[in-house]
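Of the protein chains in this complex, one is absent; all others appear in place.
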Amino acid sequence: MSDLRELYQDVIIDHGRHPRNIGEMQDATHRQEGFNPLCGDKVKVYIKLHADRVENIQFEGCGCAISMASASLMTEALKEKTLAEVDILFSAYHELVTCGATSDHLGKLRVMAGLREFPLRVKCATLAWHTMKAALAESKQIVSTEESV
Amino acid sequence: MSDLRELYQDVIIDHGRHPRNIGEMQDATHRQEGFNPLCGDKVKVYIKLHADRVENIQFEGCGCAISMASASLMTEALKEKTLAEVDILFSAYHELVTCGATSDHLGKLRVMAGLREFPLRVKCATLAWHTMKAALAESKQIVSTEESV
Amino acid sequence: MMNLYKKDFPILNQTVHDKTLVYLDSSASNQKPEVVIQTVSQYERMHHANVHRGVYELSRRATGAFEETREAVKQFIHANSLQEIIFTSGTTAAINLVAQSYGRTHFKAGDEIIVSMMEHHSNIVPWQMIAEATGAILKVIPINLAGELDLDAYRLLLSPRTKLVAVAHVSNVLGTINPIQEITRLAHAHQAVVLVDGAQAVAHIPVDVQALDCDFYAFSSHKAYGPTGVGILYGKRALLENMPPYQGGGEMVEQVTFAKTTYNTLPYKFEAGTPNIANVIGFKAAIDYVKHIGFTRVVEHDQALLAYATEQLTTLPGIKLIGTARQKIGIISFVIENVHAHDIGTILDHEGIAVRVGNHCAMPLMQFYQEAACVRASFAIYNSIADIDALMMGLKTVQRYFN
Partner (left out) sequence: MMNLYKKDFPILNQTVHDKTLVYLDSSASNQKPEVVIQTVSQYERMHHANVHRGVYELSRRATGAFEETREAVKQFIHANSLQEIIFTSGTTAAINLVAQSYGRTHFKAGDEIIVSMMEHHSNIVPWQMIAEATGAILKVIPINLAGELDLDAYRLLLSPRTKLVAVAHVSNVLGTINPIQEITRLAHAHQAVVLVDGAQAVAHIPVDVQALDCDFYAFSSHKAYGPTGVGILYGKRALLENMPPYQGGGEMVEQVTFAKTTYNTLPYKFEAGTPNIANVIGFKAAIDYVKHIGFTRVVEHDQALLAYATEQLTTLPGIKLIGTARQKIGIISFVIENVHAHDIGTILDHEGIAVRVGNHCAMPLMQFYQEAACVRASFAIYNSIADIDALMMGLKTVQRYFN
């Protein structure tokens, strides 16, 4: 499989075109906007936390296939997870897209492994995740992928 | 004679060290300051014009041997000259120091011919002359050798 | 058809992801011909010294070469005098210089600054900043869907309150060549001055600032086959003379005391600090290179590529061109239905093709077209019909992935 085909797998193209869990959530307990000024990708993440469990998670946004698919896959992966599990997944996902390290927790998220060959796209693949983190941290600022040099 | 020896002829060293016609002139009809920001040379030229003739010309200033000698030699050369003659000498002198072209009018000024090999010093050798010109034109601004690029 | 100039650009002789490099992002930054690269390194190996203040040989050579570039730039844009050519670090710095130096002394609350809908951020944000500082107001010339300025609307915007009009000679997204002469004529009728952002023009069309009659003209060396870090501000002498300095420092002063500082004459008044000597000198080699080719050929080449690319691209299903002005240079921007520009960029890169994707530092323009991002291919003298064929092949690959 070529690098490119690995990046643009059918699952990703599918999630990119038909993202799951999309739309505003009225009763969200946490919400956060994220922005990637490089390519104009925007995402808004809504989370409904019950005790320490993600009862519901949705997003709105527009962007490239990678950023939409990653947001969509993220919402699928995080639903019903505890905050501790979210943290573990966040780290595991980060390692997956930056160096291709897969771990058991990742499940379906593993389709994003192709990213490791495309360092320029890692920001697309992590925008939703960083925004989710910020939402849980109740940060007020818009998250920007340019925050760290 | 080496280029350097031709530049620093005894006449120039002598005029540089003991400039003639130095000092303020109370009854000057024209006066003008000149400044070379590159090396800090400063000169003030005083002229007493009677009809169209330079009755007296003096200068004050401090600077390198070349600028002091050129000012001193200028005052000697211009005394008793008519404005028309001043113009002719100005042009002839300019050609002398930039390309070494000597003409009959120049007289003793010819010792400055060595300048042609030292383009970086032409400004020193012409500061007093430009200031003199500006004095006669009754310009109010301080003359700077940086005026033209 | 062989490209006659490609061989002059060493960077193009390489493969990327095992494909021959096809560089179609010259509007972001031109590649440099070998002669420019060598002029810079030759200078560093043989002649470097600080300029304007040395009495020794190296400094004489460095100063001479540095000032020769000023002369070359003067001729290149047909300025009237050397005093009107100011070296800056880029177009952006040049525009900021005018905004701050001219703006702070000439704008007051209620005054109006006119920009256009198609400006690059570098010709918007400096005016927003000075507007905020002075209370002046920004007005915007609208455009039509083809990407041409609406001159009727512009006429209506002009008023006695108009103090300055800032407009691109050529748009970096649309490629549109704006009618600067007409814009200037109308502004001058209202005593407003005109700044032209020439960043995208100088490598594509001949520029004559006296014929344009603009008051300021800004551009960058790196978009005209020269090195980075060098910009030019042209300004009419009478205006520059009455403007206060922008930055303070060495070179731009006449006399400094703690009580009072007097400033140097033009152009040095605006050139504080040690300039980018090596790259300024390199820029002359770039100007000479373009002059040697001649603008007749440059324009012919550019228009031929543009015509071919337009014809080819419009055959692709789902494509929408952004920028279809009657007068434009070799820049072609587009979106493809259901495929995000960013994904197109990645797939093309994988095929060795470098295009720019995103908002191209022109967010207001993108908003007008209601696109968050688009793809831009831009051409230079080293591009060929074969490059456009490669782009077409690449886009077909993109569509295979997404259909």
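Chains here go by letter, A, B and C, matching the order in which they are written, and residues are numbered from 1 within each.
The working rule: a contact is a pair of C-beta atoms (placed from the backbone, for glycine too) under 8 Å apart; a residue touches a chain by one contact, two chains touch by 3 or more.
None of these values were measured; they are calculated from a predicted model.
Note on the undisplayed chain: of the listed residues C:3, C:20 or C:128, the one touching it is C:128. Within the whole complex, the absent chain has one touching residue among C:63, C:265, C:279 or C:383, and that is C:279.
The missing chain lies against chain C, touching residues 10-11, 14, 16-17, 21, 23, 25, 28-29, 31-32, 34, 36-38, 40-41, 44-50, 53-59, 89-93, 95-96, 99, 120-122, 124-129, 138, 140, 220, 222, 227-230, 245, 247-253, 255-258, 261, 272-279, 342, 345-346, 348-349, 353-358, 361, 363-364, 367. Within chain A, the residues in touch with the undisplayed chain are 35, 37-39, 119-121, 142, 144, 146-149. By the touch rule set out above, chain B reaches the unshown chain at residues 3-4, 7-8, 13, 16-17, 38-42, 62-67, 118, 120-121, 124.
Basically, only the chains that are shown with their structure count from here on.
Inter-chain centre distance (chain A to chain C, centres taken as mean C-alpha positions): 37 Å.
In terms of their C-alpha centroids, the spacing between chain A and chain B amounts to 78 Å. Between chain B and chain C the centroid-to-centroid distance comes to 46 Å (mean Cα coordinates, whole Å). Within chain A, contacts with two or more other chains are made by no residue at all. Multi-chain contact residues of chain C (touching two or more other chains) are absent.
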